[in-house]
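Removed from the display is one protein chain of the complex; every other protein chain stays in position.
We just call them A and B in the order they show up, numbering each chain from 1.
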Amino acid sequence: MVTVYIDGKPYQVKAERNMLDVCLSLGMDLPYFCWHPAMHSVGACRQCAVKQFRDENDKKGKIVMACMTPAAEGTRISLKDPEAMEFRASVIEWLMLNHPHDCPVCDEGGECHLQDMTVMTGHAYRRTRFKKRTHKNQYLGPLVNHEMNRCIQCYRCVRFYNDYAGGRDLGVFGAHDNVYFGRHEDGVLESEFSGNLVEVCPTGVFTDRVLKKQYTRKWDLQTAPSICVHCSMGCNIIPGERYGTLRRIRNRYNGEVNGYFICDRGRYGFEFINSPERIGEPYLSSGDVPSGDILLLSGKEAGDAKILKGRKILKEGEVLPHLRAVIGGAKGIIGIGSPRASLEANYLLGRLVGPENFHPGFSAAESVLVRQMVSILSDGPVRTPSLKEMAHADAVLVLGEDIPNTAPILGLALRQAVRQKPMERVIREMKIPQWHDYAIRDAMQEERGPLFMATAAGGRLDGIAAGVFHAAPDDIARLGFRVARALSPNAPPIEGSFTEDALSFADRAAKALREAKRPLVVSGTGAGSLAVLQAAANVARALWEGNRNAALSLVAPECNSVGLALIGGPGINNMGIKDAVKAVAEGRADTVIILENDVFDRLDLPDVQALLRARQVVVLDHLPNHTISSLHAGCVVLPAAAFAQGSGTLVSSEGRAQRFYKVFNAPSGRTAESWRWLRDLLVDLGRPGSESLFSLDEVLSAMGREFPAVRGAVEAAPAADYRIEGMKVPRQPHRYSGRTAIRADIDVHEPKPHEDADTPLSFSMEGFEGQPPAPLTSRFWAPGWNSVQSVNKFQSEVGGPLRGVDPGRRLIEVTGMGRVSYFTDIPGPFTPRADEFLVVPLYHVFGSERLSAMSPGIGELVPPPHVVLNKTDAESIKALSDMKEARIDFGFASFRLQVRPDPLMPRGVAGLFPYGFPGLHGVVLPAWGKITAPENARREKEEK
Amino acid sequence: MDNRTEKKREQKPLTGSFRADGKPLDIFEYEQAGGYEALRKAVKSMTPRDVQEEVKSSNLRGRGGAGFPTGQKWSFVPTGEGAPIPRYIAANADEMEPGTFKDRILMENSPHMLIEGMALAAYATGAEHAYIFLRGEYVTAARALEGALAQAYEKNYLGKNVLGSGFSLEMHLHLSAGRYMCGEETGLLNSLEGKRAMPRAKPPYPQVSGFMGKPTVVNNVETLCNVPHIIRNGAAWFKSLSLGQDGGTKIYGASGRVKRPGAWELPMGTTIREILEVHAGGMRDGYKFRGLIPGGASTEFLIEEHLDLAMDFDSLQPAGSRMGTGTMIILDDRTCPVGMQISLQSFFARESCGWCTPCREGLPWIVHTLNSIEDGKGEMEDMDLLLDQARLLAPGHTFCALAPGAAEPLMSGVKYFREDFERHIREKRCPWPME
Partner (left out) sequence: MLSEKELAEVEKELAHYEKRKAGCIGALKAVQKHRGWISDECLKDIAQYLEMTPDELDNVATFYSSIYRRPVGRHVIFICDSVSCYTVGYRELLRHLSERLQIKPGQTTSDGRFTLLPAACLGVCEKAPALMIDEDVHGNLEPPEKVDEILERYK
């Protein structure tokens, strides 16, 4: 700590910070543009000017940029100095010379950092009489809009996109007063983080193109804290609603989790929620199943009216009696849970059907993997780090997981991790402070810290990795076991030979990890291999023997996979959902309740058919899917609220339980959160104890009593009766407009706001206007700070935790003690088969997650499906070399796909890309399949 | 002028050996004139520290404009066990400062002198790589340097194991693609790295983190050309050349409506009047002197009353100006001071790199305002605006020294020729219409 003086007052502050950071952390208002809390200082905009004095006798002082001034002992600055104030106002005057005065029609209006800073400096009078410079705008794809005239040249966009997120297709062109930020030609931005430009840009150059279609000002959006459901990382988000539709998603800062950024899947994947195909009413299915052909339906076709034709809507008051009858008449009920549904919904389903009949809804393989994953994390002794900690790792080994596509935000963290080691060197050797961003980058040049990656195919992080290795899952696992053995003699020895590449990779990786201060091992369920998970655990444990800071992060498949595993009970077994199929097939059950799950993704086709042959199937979900369109006559479909229409708890890969809150009520009125349907049913059936399951809090505490592993979930956020000064926290901002006018054509009386008994949030503008505790923060706003930059005002120090503590409660915490045990089940080397390929999933950030892929914006970016084969393999398949299509046959199902030969793909392995594409249903990967040239194509060729 | 000054005036270490026909000295001619003796002496009998010390005590100050003591600059380079390698030397031969042409003359006539100076700088700082950063328009200089480099390699003044001393040096000529910013030493480094020539914030100084993040010394061509002479003849000799505190001779120049525009090597500290009246021959017939910018476009105007000041690093300070590059530009009575200001400011506005706000936005505003005055559309408030802008573009306010360099002639130009500006506004026309 050092003492600095600001406008004459002494303050104790952290050294190694800069004075802008210090002033903001102290809650002062000092304007800035080019500085960003995650990207630090470059000193370009000159907006943060202050007067600096040598000592108490120096009365003259000189203008300096606060962001470039170290907080050294005795530093004296003044914010209020008239010269400094004049200069700051002049900077705005310069910027406004060319900035269009289009605030009324600008998408940024009302949450514009430039507006805020203009007001803050007091610049109000326009002196110039000359013309403004103008630029052309570009088409940058479906997600981000470009309006270059508004640019104030703060260089933040390129600093984020290129320097921070590793993009290479956005840049700055030209010089002097003609600098242009965009692409060298129109085209879709390639980075999966492009949407952050919308928040990084301090004005309206980059704006949200999806929002634009249904634009609403920030102050007219009803918002609530939420959690992204599109992968297992648990990024914190703020969805905003107006007129019954979800309009946009913004990042919600969480110092330990996503920090300032989220990926485009998370930002733009929400549109499915507004889909006209949403199931809006409970109904009985018509049974008009297109016989035998169900595999060919894409998600969209499945939603077609023709499939819903003839269904019978259950009227108000009919639903519960009907369900009562279904359950009453059942000869055994099976419940199938969901890794994308809340803990609460899964728990209540388990309660309804009884623990022995509850199946968590994982495929058999997934069930094994997730269970293994959770036990590795819980057994320890290696700790699971938060995303923030991972960004600070100084050596990383990735085993088997395609991070940028299965856990995008973790990819962004790894991009920061590779900077740590060289950055520490530069800071140490050259005494450059960490916040001096370009100086650090200039000194580091292209030096990167060690990142070693072993994955099935090439990926976007390969370019920054010190070593890459592409192999079949078993070989990746073997490589991991080898690294573990190199790190500790206690790890099991490994037999069999390795290629030279593998050996060198393993040696280099082991060395880098051993030398690191904060080594990190990353793996996950994505490769579909138990051995890979176990190998990763061994590496981490072997490391841990010598370094207690070693960390292990495992990526789960979905947003609540870990939570579900924690409450899965006996259903978490080697059979997964196949257990349910067996129960139906053997006649032990004739009724199945499926919670937010498309069983076609979890079972091979014959098993799906067996399951859906049950006498009665009840499905709760948001959108039509294959399961729903394959129901036979009389099955029940219940409209379930999607994430922003309900409240509940999810558990991320980190094991962090986080509460998401209902942002708005689903417009249909008959849509309800799954847990609420299930609760109503429990109450209706008069199940014991159900009378005390009324609110979300009651459900949570009942769950905690039954499953101690998730007891902490209760503490993830304040309870529903939490009040500040006797008030709830409003979901609507205090400037929310048109409240009485919105419905004036229907009724001039303002309706009573929706009650919300489940949370401390209200559906109105009324309530506590100050800063609520972090988990209840519905928006970032502070007086004078309307833009997202107001986050600074919510943190205990800039870039640090939110006031209080960052939201969420880690459920899995290891003691860091105890003996290290190793997995010893080492697979043999992968041997390609003569007539079959090991078909593995290859992921893509857009397309491999189904809900986001149903959103039009993201949907446009989903790459066309194809099968990836090693070049030699592709050529060896007769007639494939000159034919672009192949037939992949799993015995019970087959697909025709374009072929993409790839020299990086291991021999004998085929990748389906992007895994999850529409039409890929009824087969669980990895699986062995035959690949041939399609019959008719071959025949056609022969005919010629 | 006493005898001693007269004597001094005859000493022309930099230009004395030039050929009369303007062709570059080849390596034999250069050697004949004592060339490469200094390098031989240094690598054979001096330690790098000795070379640094000699340059330090010579009081050689940087000729690129800022006048930073050269020996001191070199001493910031970390050397010895564990110091970062490789290290670099870059000769700043970008010379784009309007009114400045002294480095060109040195390179065109005596390319080996620069090469030898760089080799000595490299030896003194333990650098193994050197780049000559030459502006692309200097085609003649480029040819001269290319030829000289080949000869120097051939004679092992460059390359591996120079003169059997164990010291090695690779030197490369880099031709710039045009931008004044490339002359700013950190912009130069970025450009050399194949990037936009944006300046870097200092600290860290290039001597610590420069080219490719490694220790680098950037020196002006004229600065480096002095080094062989210092090493050969000693620091005391070098100091004795000067009329004042700063050591050595200086290449002064004059352009504008003078009788003999050109450049001359004279003792450091020669007065403006002598340069203007004796060497440049005074004003051309029919033209009267009104003022001058003493050292390239980014220095403050001076007028009649300042003519007896000495041109060295410190003597112009009381008059509010700087010697800069030492090449003066003269304003005569038939040139419109507003027009001249437009030329100056347009240059700076166009050459702004676009990184920091005051320069990127302020300079074009100044140009618009000046143009408007020149076109007879000015308003009296414009005078305040110009002064405001000049004041706001002060050193430290902007990221690098480009914009403050523009503010210097603006502030002083308005000060000394305010009446001319106001006449434009009052008469709504330029009183110096084009002939």
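The rule we apply is simple: a residue touches a chain if its C-beta (ideal position, glycine included) is under 8 Å from a C-beta of that chain, and two chains touch if they have at least 3 such contacts.
Everything numeric in this text was worked out from a predicted model, so none of it was measured.
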Write down which of B:Gly80, B:Gly164, B:Gly194 or B:Gly286 is the residue touching the left-out chain.
-> B:Gly194
Options B:His112, B:Arg179, B:Arg322 or B:His397, residue touching the unrepresented chain | B:Arg179
Which of these touches the unseen chain: B:Arg9, B:Arg61, B:Arg87 or B:Arg104?
-> B:Arg104
Looking at the whole complex, which of B:Glu116, B:Asp246, B:Asp332 or B:Glu408 touches the chain that is not displayed?
-> B:Asp332
Of B:Pro13, B:Pro215 or B:Gly253, which residue touches the hidden chain?
-> B:Gly253
Of the candidates B:Ala263, B:Ala310, B:Val367 or B:Ala403, the residue in contact with the absent chain is B:Ala263
Missing-chain contacts on chain A, rising order, are 168-175, 183-185, 445-446
Write the list of chain B residues that the hidden chain touches.
-> 95-101, 103-104, 131, 135-140, 172, 174-180, 191-197, 212, 253, 255-257, 261-263, 293, 297, 327, 329-332, 335, 339-340, 343-344, 346-347, 350-351, 353, 434-435
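Keep this in mind: only the chains that are shown with their structure count from here on.
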Return the distance between the CA-based centres of chain A and chain B, expressed in whole Å.
-> 55
Write out the stretch or stretches of chain B touching chain A in their complex.
-> 84, 179, 190, 196, 200-201, 203-204, 208-209, 212-213, 349-358, 360-365, 368, 372, 381, 385, 388, 392, 394, 396-399
Contact set on chain A toward chain B in their complex = 42-47, 49, 62-64, 68, 87, 90-91, 94-95, 97-98, 127-130, 152-153, 155, 172, 174-179, 426, 429-432, 436, 438-439, 442-445, 447
